[in-house]
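Submitted below is the structure of interest, expressed as C-alpha cells.
Of the protein chains in this complex, all but one are displayed in their positions.
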Amino acid sequence: MPGTQLTKGGPLNVPHLCRTSTSQYPSAQNTKELQPLMANPVCETTAQKKQQPQGPERPNSRQRFKEKLMQWVSYIAGDMAVFGEWMKGQFILLQILDWVLRGAAQVMFVNNPLSGLIIFAGLILQNRWWALNGFVGTLFATVSALILGQNRGAIANGLYGYNGILVGLLMAVFSNAGDWYWWLLLPNIFMSMACPIVSSALASINSRWDLPVFTLPFNILVCLHMVATGHYNHHFPQVLFQPRKSMHNLTWSELEYSKLFCSIPVGIGQVYGCDNPWTGGIFMVALFISSPITFAHATIGSAVGMVSGLALAAPFQNIYFGLWGYNCVLACIAIGGMFYALTWQTHLLAVACAFFCAYLGSAIANVMSTFGLPACTWPFCLSALTFLLITTEIKNIHKLPLAKVTYPEKNLIYFWKMKKVERIDKQRKNQEKDVESQQKKEEIMAAMETKEHKRLDVCSVDVPQEETTQNGQDRNPEAIELNLTQL
Amino acid sequence: MPGTQLTKGGPLNVPHLCRTSTSQYPSAQNTKELQPLMANPVCETTAQKKQQPQGPERPNSRQRFKEKLMQWVSYIAGDMAVFGEWMKGQFILLQILDWVLRGAAQVMFVNNPLSGLIIFAGLILQNRWWALNGFVGTLFATVSALILGQNRGAIANGLYGYNGILVGLLMAVFSNAGDWYWWLLLPNIFMSMACPIVSSALASINSRWDLPVFTLPFNILVCLHMVATGHYNHHFPQVLFQPRKSMHNLTWSELEYSKLFCSIPVGIGQVYGCDNPWTGGIFMVALFISSPITFAHATIGSAVGMVSGLALAAPFQNIYFGLWGYNCVLACIAIGGMFYALTWQTHLLAVACAFFCAYLGSAIANVMSTFGLPACTWPFCLSALTFLLITTEIKNIHKLPLAKVTYPEKNLIYFWKMKKVERIDKQRKNQEKDVESQQKKEEIMAAMETKEHKRLDVCSVDVPQEETTQNGQDRNPEAIELNLTQL
Partner (left out) sequence: MPGTQLTKGGPLNVPHLCRTSTSQYPSAQNTKELQPLMANPVCETTAQKKQQPQGPERPNSRQRFKEKLMQWVSYIAGDMAVFGEWMKGQFILLQILDWVLRGAAQVMFVNNPLSGLIIFAGLILQNRWWALNGFVGTLFATVSALILGQNRGAIANGLYGYNGILVGLLMAVFSNAGDWYWWLLLPNIFMSMACPIVSSALASINSRWDLPVFTLPFNILVCLHMVATGHYNHHFPQVLFQPRKSMHNLTWSELEYSKLFCSIPVGIGQVYGCDNPWTGGIFMVALFISSPITFAHATIGSAVGMVSGLALAAPFQNIYFGLWGYNCVLACIAIGGMFYALTWQTHLLAVACAFFCAYLGSAIANVMSTFGLPACTWPFCLSALTFLLITTEIKNIHKLPLAKVTYPEKNLIYFWKMKKVERIDKQRKNQEKDVESQQKKEEIMAAMETKEHKRLDVCSVDVPQEETTQNGQDRNPEAIELNLTQL
C-alpha cells in the first residue's frame, strides 16, 4: 500500500547487518588484537542485544517458549521487516520475487511475502490461467517501476505491484476469449507496465491531501482496456455487461442461508475476482497471518456488504457471488485501523464506510454497465477517499500521516505512544500552571500583606481597587477571592 | 452556505451579552460603590451606544419612526445575527430548530431562520409528505454533523442542513413508490447522515481554492441513491428518466405567455423541487425578507433560464415546469453579490453565468438521463465553481474570501470599506510622492543656482550635461524642463 511508501525511510536508515560488517572491515583489520572477540561479530551483536534484557531476570522454560514463539511470530507476521532487510543482500531476481509476493498481498494492504505466497496458492486453486496473468502483471508492473526510476523503497514494499496483479487477473477474468488465449498477455504486459505511470501521476495529485492512490490505477487501466476493446472486438473481446432493463424476480422464501454465509469468504475472494469460497478462505488465512485486525475488518466488511445487498433488494445471485462484498471488505480494512488509528470511533466509521461503499457499489455498477463495464473497485476507492478526507474535531479519529502507515497493529502502537507523549506534555503544562498560579497566589498574598500594612498606615481603600481595574480579567478567580477576603 | 462557515469567527468572538455580564461579575462585586450606576449594565451599555449618536441632534417623530423601523428590519433581515446570538443561550432543541430553519434557507444562500420558516410553509403548501421528508433530512444532517464533531459555528449557520433538506425532499420527489411510503425514511435518514461526511470531504478539496461546496453533497448523494436503486427496484423504485430518442414537436404558435411568465416563480420553486407557482412566490418572499439583492438575482436567473430554453428549442413543457430556471437562479445568486462583491461587472458576470448554466443544464440533463437520473443541481455547482475560479486583472471583479462571505448587502459594505481604505492609502502615497518630487525640484533649483554662480565664475557648460547622463532616466521631466530653462 502506498501508505507505507515512506515508512521504509526508517528501516532503510537502520544499517543492514551484512553491510555493517563490511563497513567495519577496515577498522576490524586495523585492530587485529580485537579479532578473536569478534569471530562472528554480526551474531554476537544480535546475541548481546538479546542477552541484555534477559540479564537481570532468569527466565523459566515457559517464558522462554513464549518468547521464542513471539519471536517466530514477529518473523512471519506484520510486514516481515526482518526478512525484508535480509532480502536486500540477496540476488536481484530473488528480491524481485519478494517484491512480487508483497505486491500480491498489498491489494489487501498487507505488506507480507508469505501472505502473497498463500494468495497465489489461492489463485492457482481458482484458475491457473488467471494466476499466471496475475503473476505476469505483478512482475511487469514492478519491472516497469524500476525502469521508470520510481522510489526503490516503495517498489520493495510491493506498492507498484498490487495494481499490476489486479490488472493482470481481471483482464483475464473479464476476457471473453476463454482461458489460455495467449495473445491476451500482450495487452496485459502493456497495461501492467502503464501501472507505475498512472500510479505516479495519481500520487502527484493525491499527495496534496496526503492520500494514497489505492487501486485507482487498476480501475483506470482495466476500464480503459475493456471499453477500448469492448464485447464486439476481434482481438480482445470482453464479457458482456448490460444495464438492467426490467424488474428481476425477488422471492424472499428462496433465500438460502448457507449460500449467504458462504458469500462472506466469497466476498473476500472477489477482491481478486475469485468466486471460489475456498479461495476466499485461503485469502482470509493470508490476512490473519499478517494482521488479525485487518482480518477482522475484512470479515465485517464482507458481512456488511451482504446485508446491504439484501436491504437494497439486489438479486440473490449477485449477493451469493460476492459482488456486494469485495468493495466493502477493502473499504472497511482501509478505514478500520489502516489509515486511521483504530479506536472505537474509527471502528464505527469503518462500518459506516462499508455501508456507504455498498450503496456506492450498487450505484457505480449500474452506471458502469451502461458502458459495458464492471464496477471494479471504484466504489472502494471513492468511498475510502471520501472518508479519509473528513476533517473533524474529535481527537480519537486520528488520520495517520501517510509516511507512518504500516499495518493496523503497528499503527495502533504508534498512536498510543503519540497520545502518551501528549498526555505527559499536558500534565507537565498543568503542573507548571499550578506552580505558576501558586506563585501568583503567594505574590498577591505578599502584596496584600504589604498593602495591609500600608492601609493601616494611610487608611485608604482605593489601592486594591486600582489593581482590580488594571488586570482584573487576567487574574485567577481564586486570587481575587483571596483578594476580597483579605480586604 | 459554506461561505459563511468561518464568518461566525467574528460574532463568536464578540462576547455574548449574558456571558459578558457574568465575566464582569467579580469586578462589579469588587467595586460596590459603582453598583448603583450599573443596575442593569447590559441594557445600559446598549442604551448608551444608541444614545451617543442621537445625543447632539434631537430627532423628531418621523426620524424616530424610521429608526425604529430600521431597527426592526435589522432584526429580521440579513442573517438575523442578533437573534442567532440570543439563541445561543436557549435550550438545545430550540437551537437545533433554529439551525434546521437556517439550513432550509441556506439552499438559496440565505442564513435566516424566518426565511426558513416561510420556505417550510411553501413546502407544506406544495406537498406535506415532501415537507416532512425535507424536515427529517435537515434534522438528521444537522445531528450527524454534531456527532461527527464538525465546526459548531458552521452547524449553527445551517451549513450542514441545506444539503440534508435537498436530499430529503428530492428523494421523496423522485420516488416512484408514491407519497407516504414510510420505508423511504430509512434511506432518507441514511443519506442525510452521510451529508456532513461528503460535505467535509469536499470542503477539504475545495478549500484549497477557497471555494464553497455548494450543493455538491446533495447532488452526489441523491444521484447515488437513485442510480443504486433505479426504476426497477423492489424496495425503492425511482421515477423513470429516459434519454430523448426522437424529435419532439415544436410549434411556436402554441407558446403560452401566461405560463411563460409563471415559469419565473416556478423556476425558483424548482430549487426545492416544487412546481407550484404559489410555492415559488412564497420562496421569493422568503428571499426578499433576507436580502433584496438575492431576490433580484433569483428573478433574473429564472428569466435567463426561460429565455435560454426558448433559444435552444427546448420542449415548452420543460420550460413551463421550471426545469430551465432553478439552476440559473442559484448560479445568478451565487455570482451576483454573494461570492463576488456586487458591481456592474459582476452583475454582468452573473447574467453570463446564468446563460452558461442554462446551456450546461441542458447538457447535463441529457447526459444524466442516460443513467436514468435527473440533472439535480449539478449545472449550478459546475458553472458557479467555474466562474468563481476565474482570475482576472479587473479590480471590480473582487472575489470575497470565503471567511468574509455573509449576504450580498453586507458583502457590498465590506467591499466598499476595503476600497475606501485602498483609496486613502493611494492618496497618501501620491501625496508623499508629490512632496518628494517637490523637494527634488527645490533641490535641483538650488543646485542650478549654485551651478549658475559657478558657471559665471568658470564659464563651463559640461557640468549639467554630466549630471544628465548620470541619472537622466530617473529624473522628473518637469525637473529637466526647469533644468533646460535655467540653462
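Letters A and B mark the chains as written, and numbering starts fresh at 1 in each.
Keep in mind that, in the parts below, a residue touches a chain if its C-beta (ideal position, glycine included) is under 8 Å from a C-beta of that chain, and two chains touch if they have at least 3 such contacts.
Computed from a predicted model, the values in this text were never measured in an experiment.
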Residue in contact with the excluded chain [from A:141, A:170, A:189 or A:203]: A:203
Absent-chain contact - pick from A:73, A:227 or A:424: A:227
Chain not shown, touching residues in subunit A: 23, 26-27, 30-31, 148-151, 190, 194, 197-198, 200-205, 208, 223-225, 227-230, 232-236, 370-371
For subunit B, residues in touch with the removed chain: 208-209, 244-248, 250, 311-313, 352, 355-356, 359-360, 362-363, 366-367, 370, 385-394, 397, 465, 468-469, 472-473, 477, 480, 484
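Note that only the chains that are shown with their structure count from here on.
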Between subunit A and subunit B, centroid-to-centroid distance (C-alpha), Å: 40
